[in-house]
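Heads up, one of the protein chains got dropped from this complex, but the rest are sitting where they should.
Going in written order, the chains are labelled A, B and C, and every chain counts its residues from 1.
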Amino acid sequence: MKLISKTPIVILNFKTYLESTGKNALELAKACEKVAKETGVNIAVAPQHIDLYNLSKEVDIPVLAQHIDPITAGGHTGRVLLECAQEAGAVGTLINHSEKRMKLADIGEIVKRSSQAEMVSVVCTNNIETSAAAASLGPNFIAVEPPELIGSGIPVSQAEPEVVTGTVAAVQKINPSVKVLCGAGISTGNDMKAALDLGSEGVLLASGIILAKSPEKALLDLVSKI
Amino acid sequence: MKLISKTPIVILNFKTYLESTGKNALELAKACEKVAKETGVNIAVAPQHIDLYNLSKEVDIPVLAQHIDPITAGGHTGRVLLECAQEAGAVGTLINHSEKRMKLADIGEIVKRSSQAEMVSVVCTNNIETSAAAASLGPNFIAVEPPELIGSGIPVSQAEPEVVTGTVAAVQKINPSVKVLCGAGISTGNDMKAALDLGSEGVLLASGIILAKSPEKALLDLVSKI
Amino acid sequence: MKLISKTPIVILNFKTYLESTGKNALELAKACEKVAKETGVNIAVAPQHIDLYNLSKEVDIPVLAQHIDPITAGGHTGRVLLECAQEAGAVGTLINHSEKRMKLADIGEIVKRSSQAEMVSVVCTNNIETSAAAASLGPNFIAVEPPELIGSGIPVSQAEPEVVTGTVAAVQKINPSVKVLCGAGISTGNDMKAALDLGSEGVLLASGIILAKSPEKALLDLVSKI
Partner (left out) sequence: MKLISKTPIVILNFKTYLESTGKNALELAKACEKVAKETGVNIAVAPQHIDLYNLSKEVDIPVLAQHIDPITAGGHTGRVLLECAQEAGAVGTLINHSEKRMKLADIGEIVKRSSQAEMVSVVCTNNIETSAAAASLGPNFIAVEPPELIGSGIPVSQAEPEVVTGTVAAVQKINPSVKVLCGAGISTGNDMKAALDLGSEGVLLASGIILAKSPEKALLDLVSKI
């Protein structure tokens, strides 16, 4: 069962690193699956579009799209169709990642269409105000990531804990059914514990695991203090 | 005094019609000024970037930018700098118009920077959910315009009154200091009266006035039932 | 062998139709493969990103990406990495399709990187001038498609034959090693024959085949008069 609703959750964004492309992507997803099974922690992966089909066939953990375009079926060469992602096994999607920012109206549309398709929506945001804004759109998750900390190795839970607590409070006030994740600079068990202690229900991360000497060990450490 | 806070307000978006370009833009702005003075109704204009300087020098009504880019001073050829708009006389700006949709994070940034610069922010939205989202960003105005009605001649106040009342209610709940305008298909005094009756504090409109045989008469009719 | 250099060539762009998504995409690719084998005509397919892996494993005809982003490996969530497309089996890529227009500098970069990776580049253009421009970038193919005819059912070879002959002449003058394809409105054997008679070496097409009652029959007709 590829349930994504169970928290705490770890979502690993594969981005477009060579270390998380093709065969490497499959190997990384297998490591995530192994750690998820061993520890019981919910770990989801968000591979590149082209790797999505293969990974969702090969691993028994939730697979998310990195992005879905605000289009319906038809003449949209080179874009990502929700129905195609879903048929290939995606159970949800990242939306508005800092590296793929979307227009407000398009975020609203993809959240709505994800809900209609029973796919999980994870809207990424950059601060408390935009997190509150996103909460009004009713996604399943909001992942707040101060852009200046992404890929920095400095965990948001340590550098700007008030962004996490402020986001949790703001989102709670607008729409209590939306769960808050945090990202940016997260890589260790201490980071993740701090993130949960601040009121988030999980983390969205990438390079801290993907570029680790042993992603499996890094993942084991990440979930060790939950 | 170019106060924009007084409501009910009419904001005329000049878009890029030839009828509202250059000398025509000046003539149209003069007509707006005349009607504003005669009737006491607050009428603001949003001309093209290139016409902004001249219009703000020549008319004594509020002049808004149609768009401001999420940049700070520096190397940004071809973009619109807030400081440049303000020095040229803009007292505020449209943000995220349906013809110039912006990314959520950028809307948040421009609203914040407008506030810091004491410029009025008018965030355009397309439905109730995105209006509620925009309210969390704290702009001065939210102008809700169902895209399918823009330029249609079918007033939103008649075709989809629930969008206006729903937006007013949703915005009120999130941030009561934000004023709601409505747009799309508005052109007559009846349309404007209906818009106000539904709880909005004014209208954002364009072709209904710009392309009228006599914009001045069309404006007089528009504000005749307030 | 998945050679794409053999002409005349038919490139079927799957776009994002439901009729060419997921299982339907596989079935359609199988039909292309069957017709290619039966007739000896070179038929290539350009499926959605998410379907690319599966199709390239399942069919023995050339598979192209619909688009590749001008990025290198790293933090580029939601984008399409050349290395990922190639590892998944893409032997080439469409570039600058009318539904996914690219910046000039980015077209130049992707053509160059495709060449370095020994992938075939098919640059789409909209008229004679932009075709001549693209020729200077040295792609393998230029596919000229007047935008107003795409999906129209009116073949470019009939409506604007001078665009095809003019493109062939202009490209020949700049870089004789670049092959010209034509698209837009092509669906029948007569259309394809006319396209070849005008000097092109093949066609790029989509809806005329994808939405046909029997794509296989439509393909057989398409290549019947070569």
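To be clear about the criterion, a contact is a pair of C-beta atoms (placed from the backbone, for glycine too) under 8 Å apart; a residue touches a chain by one contact, two chains touch by 3 or more.
Owing to the predicted nature of the structure, the values given are computational and were not obtained by experimental measurement.
Asks: Kindly name the visible chains that come into contact with the excluded chain.
Replies: Across all of the complex, the chain we cannot see touches B, C.
Asks: One chain isn't shown here. Among C:Asn42, C:Gln66 or C:Asn96, which residue touches it?
Replies: Going through C:Asn42, C:Gln66 or C:Asn96 one by one, C:Asn96 is the residue touching the chain not shown.
Asks: Could you tell which one of B:Lys6, B:His49 or B:Lys112 touches the chain left off the display?
Replies: Of the candidates B:Lys6, B:His49 or B:Lys112, B:His49 is in touch with the missing chain.
Asks: Which parts of chain B face the unshown chain closely enough to count as touching?
Replies: 13, 15-18, 21-23, 46, 48-54, 65-67, 71, 73-81, 83-85, 87-88, 94, 97-100, 150-151, 206-207
Asks: What is the set of chain C residues that contact the non-displayed chain in the whole complex?
Replies: 96, 98, 101-108, 112, 125-127, 129-130, 132-138, 170, 174
Everything that follows uses one rule, which is that only the chains that are shown with their structure count from here on.
Asks: Pick one for the touching-chains graph, please: line, ring, star, complete, other.
Replies: Topology of the interface graph: linear, an open chain of contacts.
Asks: Two chains share more C-beta contact pairs than any other pair here; which two are they?
Replies: Top of the contact-pair ranking: A-C.
Asks: Between chain A and chain B, what is the gap in Å from one C-alpha centre to the other?
Replies: 36
Asks: Quick one: chain B and chain C, Cα centre-to-centre, how many Å?
Replies: 44
Asks: Could you pull out the residues of chain C that touch at least 2 other chains?
Replies: Nothing qualifies.
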